[in-house]
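Every protein chain but one is kept in place in this view of the complex.
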Amino acid sequence: MNETRARQLIALAAAWALCATATPAFAQVDFSGAWAARLHEDNLERGGGPEMNEFEGLPINAADRMRGDSWSASLWTVPEHQCIPHPADYGPNFSQLVMWKDVDPVTKDVVSWHTELSWMNPVRTIWMDGRPHPPAWAPHTWQGFSTGKWEGDMLTVETTHLKPAYIRRNGLARSEKATVREHFIRNGDILTIITIVTDPVYLTEPYIKSRNFQLDPGYRMTPYPCSVDVEIDRPAGAIPHYLPGTNPFISEAAAKHKMPLEPARGGAETMYPEYMERMKTLPTATMPAQPAASGSAQTAPAQPPANAGTPARGRER
Amino acid sequence: MPRRGARGRPSLLAATYFEDKTQKIEGNIVQFMFRNPHSFVHVEAPDENGQMQRWAVEWAATAQLKESGVDYDALKPGDHVVVTGNPGRNPADHRLRMQSVERPKDGWKWSGTVR
Partner (left out) sequence: MNKRVAVAGVIALVWVARVLAQATPPAAKPDGVGSVHVWPVQRNIYALFGPGGNSTVSIGDEGVLVVDTMTAEAAPDLVASIRTISNKPIRWIVNTHSHRDHTGGNPVVAKSGVYVATGNTRGGGGASILSFESALMRLNGSANSPDKVPEGGWPTDSFFVKQKDMFFNGEPVLTIHVPNAHTDGDAIVFFRRSDVIAAGDVFTPDRYPVIDLNEGGSINGLIAGLNLLIELAVPEFNEEGGTMIIPGHGRVCDESDVGDYRDMVTIVRDRIQDLVAKKMTLEQVKAARPTFDYDGVYASPTYTGDMFVEAVYRSLTAASNPAQRSTSR
């Protein structure tokens, strides 16, 4: 090979390598560090928590509304529910956040990003190496399986394989068929996470929210061990819920805040500002009558078959 | 300084309890669970009909309790206590959210807001 030809081939190879690199290093942003939650958006829901049957601003369908109407907060005391962490699409609502990266020692490329939240310490991995998502029969997890790619200086993350969880933590379900897209955006010391939940089972439109965090270099993640104990003494397997038509609190939140009932029932139209014009035409909800002491819809658990032995009174670990 | 946020279970207080009501029970502690996501105190005390019940009184997570001076040995089984709290929405649970607890024997008392 002559020298001119060799120079041409070397230049060609170098140009190809430069173009084939996934993202120029200068477009990637470093999210590493500790981030304090700034509860500016949806403060009441994220802090004190939503009220019973308060579904406004969510694109839920009738099936999800029924899930919410059937839900009892007592469900959280069932042993299998006590130590559930927030799933990936709900976690940024609430906690302090720490992010770090794994770097390939040879190529120095970021192989994965990780997040950890202060409440329950769930750790999440966002794969940056192009690996495919697992097949349909793989296990689902609270944090799901996430892959990321750069779009300019914004990290876009796709998550599948989420366990069934919630859109809002007052009983509105989010199914395991949902997928989540997020955009991680850093502006100086502010991290914005935009979350888009698409659920073919329970949502009529994508549910979009944004959460902001501020860099907090002094923050140290603390452990949050959770133990499962008998919080409420009830037979094992008894599941608290309201039978259809028996939830006595459906209009309470709307009446308390002097709103009509219709917006509190949720639906995509309640997300949009023009709905406020419709609200002005609707009557204010009335406070429900106080339920009788024996009126709780706590359903008595069915008796197990005669040969199943005595049901255990709860279970501890 | 950025606010560091709550440390207990993300509250479902309004959905779980009647925040505008208060109930008082008096009885003996059966169990004090100093733990996450929420501590619980189980008290054997009569209900409004005079029937003895095992009341579940929800308290704060361990970090919040420690901050307010309550540690795992603050209460013991057998302690006679007076508890005031918000009643739970499900009366079958016999459940309160702790507002105050007092041990008359030595005057030990705690009051505060569970987050």
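Before moving on, here are some points about what is shown:
Here the chain labels run A and B in written order, and each chain numbers its own residues starting at 1.
Quick note on the criterion: contacts are C-beta pairs under 8 Å (C-beta built on N, C-alpha and C of every residue); 3 or more make two chains touch, one makes a residue touch a chain.
In this text, all values refer to a predicted model and were calculated from it rather than measured experimentally.
Shown chains touched by the hidden one, complex as a whole: A.
For the chain left out of this panel, the touching residue among A:Gln28, A:Ser70 or A:Thr198 is A:Ser70. Summary of contacts with the chain left out: across A:Pro105, A:Pro139, A:Gly188 or A:Gly218, the touching residue is A:Pro139.
Among A:Ala73, A:Leu97, A:Ile126 or A:Cys226, only A:Cys226 touches the chain that is left out of the view.
Listed for subunit A, the residues touching the missing chain in the whole complex are 1-3, 6-7, 9-10, 13-14, 16-17, 20-22, 62-64, 66-67, 70, 75, 78, 80-85, 106-107, 109, 120-122, 129-132, 135-142, 163-164, 173, 175-177, 200-202, 226, 236-237, 239, 241, 243-244, 299, 301-308, 312, 315, 317.
Just so it is clear, only the chains that are shown with their structure count from here on.
Computed from the mean C-alpha positions, the centre of subunit A lies at a distance of 29 Å from the centre of subunit B.
Subunit A makes touch with subunit B in their complex at residues 36-39, 46-52, 72-74, 76-77, 82-83, 86, 93-96, 118-120, 169-170, 214, 216, 219, 222, 224-227, 229, 231-234, 240, 249, 253, 293-294, 296, 298. Chain contact summary for the complex, subunit B toward subunit A: residues 2-7, 9-16, 33, 35-38, 40, 42, 48, 54, 56, 58, 61, 63, 88-95.
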